[in-house]
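For this depiction, one protein chain was excluded, whereas all remaining protein chains were kept in their positions.
What follows is chain A.
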Amino acid sequence: MIMTDKELKLKSVILRRNLLKYIYKAKAGHTGGSLSCIDILNVLYNSVLNVDPKDFGNPNRDRYIQSKGHCVEALFATLADRGFFPESDLETLCAYRSHYIGHPTKKVHGVEQNTGALGHGLPICVGEAIAAKLDNKSHRIFTLLGDGELPEGSNWEAFLAASHYKLDNLYAILDNNKQQITGANNEVMNTDSIREKLESFGWAVKEVDGHNVAELQDVLDNGPFETGKPNFIIAHTVKGKGVSYMEGVLKWHHGVPSEEQYAMAQQELREAEALI
């Protein structure tokens, strides 16, 4: 399924409205990060990934493993919208005995791996990508990393291995919203010059505006960037993107809007929708 640029833009607004709805109802969630990565997820699931809710067990499907598992509301919103499960299921988000918990779990149709602890997605993707190479399969493996999880040593073990095994079927997307729970990334632990770091590790790197669906689609669906090199996409994003009072404001890392704030956010997004 390939969406037009306009359709993707509209979908992004709808997904933002939906994920805010789930967070507001559950009174829990990683709001800022979900809003920063939702355009990436939208483009992946509606324009890039070869996945079918009715044939999810197909071994030749593209894989998407969300390493920044805490932004599960973005993933659940996207999967529900793509028909993996009824949207009404998400009314149980974080409720007693619900499978829709605060991190991705395979109990939910469409989720590839249980994630949530940081620095785990990429090594698993390396294994998936090696397996695909061993079997001469052409499907692709995508992961979404948060910039706050870059200091996890396991990522760097995996950066080495991906390059060593020339995994050009692997795409690591960095949701570079530049903030984490304590503050700015480069103040908590400086990971600046990430492009140079990854290039020196043997990855092919591209940078995109992580909220520009056309740019995302072009970069994510036209790899590999260089034969024999794993692909790293630095998606420049804004935490809380799409809700003016949340954008770049740290407290929305896992802040939940009040009734008034929620109404304001939905109103803003409705206006944005009307302008597309």
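The criterion applied here is as follows: contacts are C-beta pairs under 8 Å (C-beta built on N, C-alpha and C of every residue); 3 or more make two chains touch, one makes a residue touch a chain; residues count from 1.
Note that in this section contacts and distances are computed from a predicted model.
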item: Candidate names "Cytochrome aa3 subunit 2", "Transketolase", "Transport permease protein" or "Electron transfer flavoprotein subunit beta/FixA family protein"; UniProt protein name, chain not shown; value: "Transketolase"
item: Omitted-chain contact residue, chosen from A:Cys94, A:Ala132 or A:Val219; value: A:Ala132
item: Which of A:Val51, A:Val72 or A:Ala158 contacts the chain that the document leaves out; value: A:Ala158
item: Residues of chain A (touch criterion as defined above) contacting the omitted chain; value: 59, 106, 112-117, 119-120, 122-132, 134-135, 153-154, 157-158, 160-161, 164-165
